[in-house]
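Missing here: one protein chain of the complex. Every other protein chain is in place.
Which chain is which? They are A and B, in the order written, and residues in each are numbered from 1.
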Amino acid sequence: MKSPGKVAAFAVAALAGVGLLTGCSSGSSDANGKVAITVASLIPGSSPDAFKAFNQHIKDFEKANPDILVKPVEYQWTGPTFSAQLAAGTLPDVFNVPFTDSKSLANAGQLADITSNVKQLSYYDKFNKSLLQVAENDKGDIFGIPYGPYAYGLSYNRALFTKAGLDPNKPPTTWDEVRADAKTISDKLGIAGFMEFTSGNTGGWGLTEMTYARGGRMETTSGSKTTVTADNPQTVDALKFLQQMRWTDNSLGSNFLLDWSGMNQYFGSGQTAMFPSGSDVLTSLVQQDGVKASDYGLALIPTSGANSGVLSGGNVAVVSVGASAAEKAASVKWIDSYYMQKLLDKSAAVTDAKSLVANKQPVGVPQLPIFDKAQLDTSLGWIDSYINVPKSNVAPFQDGIFTQTIIPEPAKHTQELYGALDTVVQAVLTDKNADIPTLLKGVDTQIQALIDADAAKK
Amino acid sequence: MTATTAIPAHRRRKRTPMTWLRGGGLWNLLFLLPMLIVFGVFSWGPIVESVVMSVQKTNFVTTSFVGIDNFVAVFNDPQLATAVTNTAWFALLALIFGYPLPLIVAVLMSEVRRRRGLFSALAYLPVVVPPVVAALLWKRFFDASPHGVFNTIIGWVGIPPQPWIQSASSAMPSIVLEATWAAAGGTIIIYLAALTSVAPELYDAAEVDGAGIWQKIWHVTLPQLRGVLLVTFILQIIGTAQVFLEPFLITGGGPVNSTLTILQLIYRYAFTNSIGGDYGKATALSIMLALVLAAFSFVYFRVTRAWSEN
Partner (left out) sequence: MTATSTTQSGVLELSAGARVKKPAKPLPEQSDRSIVSHSDWRKKRVFFGLSALHLALLVLLVLWGIGPLLWLLKSAITPTQDTLQAPMELFPHGVAWSNLWSAWFTVGIGTQFLNTVWVAIGSWFVQLLVATTAGYVLAVLRPAYAKVFNWLVLATLFVPAVVLLVPLYLTILHPPLIGVSLINTFWAVWLPAGANAFNILLVTRFFSNLPREIFEAARTDGAGPLRLFWSIVLPLSRPILGVVSVFAIINAWKDYLWPMLVLTNPAIQPLSVRLPNIQSMTDLGVFLAALAISMIIPIALFLFFQRMFLRSAGLGGAVKG
């Protein structure tokens, strides 16, 4: 018989070894004086080619910065999952949050203050100041760098348009056309002609866009007082529009529990022909859902009425609050290299585009400028020969977006507002007799209470 | 426990550290250590902590005592009523789907004379499918398009496509259907074990009195199963009150919060607000749920105790 002590010791040792396997320990400095940082790479489920392109960027970066080691970690910000990661301290050193949350997180002291690092960047003065503001706390300290701003656009499947006998070069330009096209597609192909987000806070995001497109607002601010105005005529109008498509035309398909990724998959597998989303969504559609850029079209969201415009948002690259000074410096260098240089430096832009093309990733996905439009055009000029997203496919969007009014997302308790609106959108799509004004009033009360509670604390 | 301890001789003497050590006191502690550590850190400690947290508000920078504010906030949350109603609805449906049917199946199976093992294995197979796999698989079955799996099947007999999980009224029954599929096998096996432990002499005696099959079921089998039936009933209540996985994975609580359960609400309080969770509210609701469940557990404990002593 084996000695009990030995068996136990062996078992404990073996388990201890496995138990401490950690994939993503936070960065640290190693003996060689190198700084190791972990960075958010791509979202889970991205294609191996996309990861290859990303890793190539890391290699180049490490070559240029021999004292920094970069470890990629797959990461995706979603409203319902982020706070657990934040509380657990499992976020990488560099990650991203949407415009809606960066200010709150900065004010709560949950991001690293990188003011001095950012101010050292040569192009600091060129930042669009109103854009940079989303990454500052109330005192004006800087906690991140905004990147990849998007405006809402109408993504559509050109192949399905053709199949349904519609002209893919003439996407709908009014809501009535959206409705008519959706019905045609739905009747002919038996799929959803159009679909709107419904869950994971994206339902509220989409409904806010549909409200902006009609000139309404979800929150209004006068002085220091913010009022939630979800129950406004334009939102009611937008929901009635959905209601008719769902219950009169039956052109919205049959899945009313779609979040951001779910929608992309739905579109990618040809189950809906149109959906409104950020103008940058093509990258993910290609990386995860196997969408071919040649089948993809992007149009403007129809706008009408006074004060109408297009919802715009974006991401902020931020640094984990636990980062040391050296890690902060390395992190900002990475943000500069990965998110910024391709917009600012010709050779960086070309290298990036080359690597994307080599790995079958889309180049030329529509975006908004971080600095100004001239800068964006210049940077696009550098990589013109590498652009593989057919320009004509995104022309309906690209040609018109710069004349549109760009409207930022609601400022206070945005994600909670979106979450509450999810329920409203779901109700309209799953209950023929949903009472729209009552539902919206409920949202007003619920979110107003949160805002008032904040005000009471101050 | 009467102190008929392993080493009675030592106990009568005067106790000194030395006698304690010689008497194996150190060994006792050594053997107790794994339990002390694991239970202390991961069970007793957190239980106490949850009580403390339920009367606090914390954002990890500052923590303050707020009395019953968290409980009041939970009570004032309109989602609480929704979650409680939904959970009760789930429990009721689960009883309707998952309680009588397994009993009938078990009674029938207990009469199988050959290859009963095959019957048991078939009934139990869904139970060994990991619940996550089962839930995600059924989510696909519930596809509400006319090309969905279930819609295709019901189409064969001329029933039009149903919305399944895409409607507030049918989402919960659909989820219960999945949960029943995943759990019924376990209940059947429990009933089966109980059925075969009914003393054959009781049936013999009933037959002497001229009882037919139905009378035997009514007068012998069911009374003999009373205990098991009560236990599975309570276990099912305790289990369904804590349902999380199925609605979380299949519908995420939707549509329109029609499948939001209590545990999901706790989870939402604690973990899904993107700018920071409310642990106070989460623990307050946990404690309220726990008190209700503890009452059920207590009844359950008394019942099983009563049997053990029979």
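Just so it is clear, a contact is a pair of C-beta atoms (placed from the backbone, for glycine too) under 8 Å apart; a residue touches a chain by one contact, two chains touch by 3 or more.
Since the structure is predicted, the reported quantities are computational estimates derived from the model, not experimental observations.
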Checklist entry - What residues on subunit B make contact with the chain left out of this view? => result 1-6, 11, 24-25, 27-28, 31-35, 38-39, 41-47, 49-50, 53, 105, 107-112, 116-133, 136-138, 140-141, 143, 147-149, 152-153, 181, 185-187, 189-198, 200, 203-204, 207, 213, 216-217, 220-221, 227-228, 231-232, 235, 238, 241-242, 244-245, 248-249, 263, 266-267, 270-271, 279, 282-283, 286-287, 289-290, 293-294, 297-298, 300-301, 304-305, 307-308
Checklist entry - So which bits of subunit A touch the chain we can't see? => result 1, 4-5, 8, 11, 15, 18-24, 43-48, 73-74, 84-85, 87-90, 259, 261-262, 264-265, 269-271, 288-290
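Just so we're on the same page, only the chains that are shown with their structure count from here on.
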Checklist entry - Could you state the distance in Å from the CA-based centre of subunit A to that of subunit B? => result 39
Item to check | Residue ranges of subunit A in contact with subunit B within the complex | outcome: 79-84, 86-87, 97, 101, 104-105, 108-110, 190, 198-201, 253-257, 271, 415-416, 422-423, 426-427, 429-431, 442, 446
Item to check | Sites on subunit B touched by subunit A in the complex | outcome: 59-61, 78, 143-146, 148, 161, 163, 165-168, 251-252, 254-257, 271-277
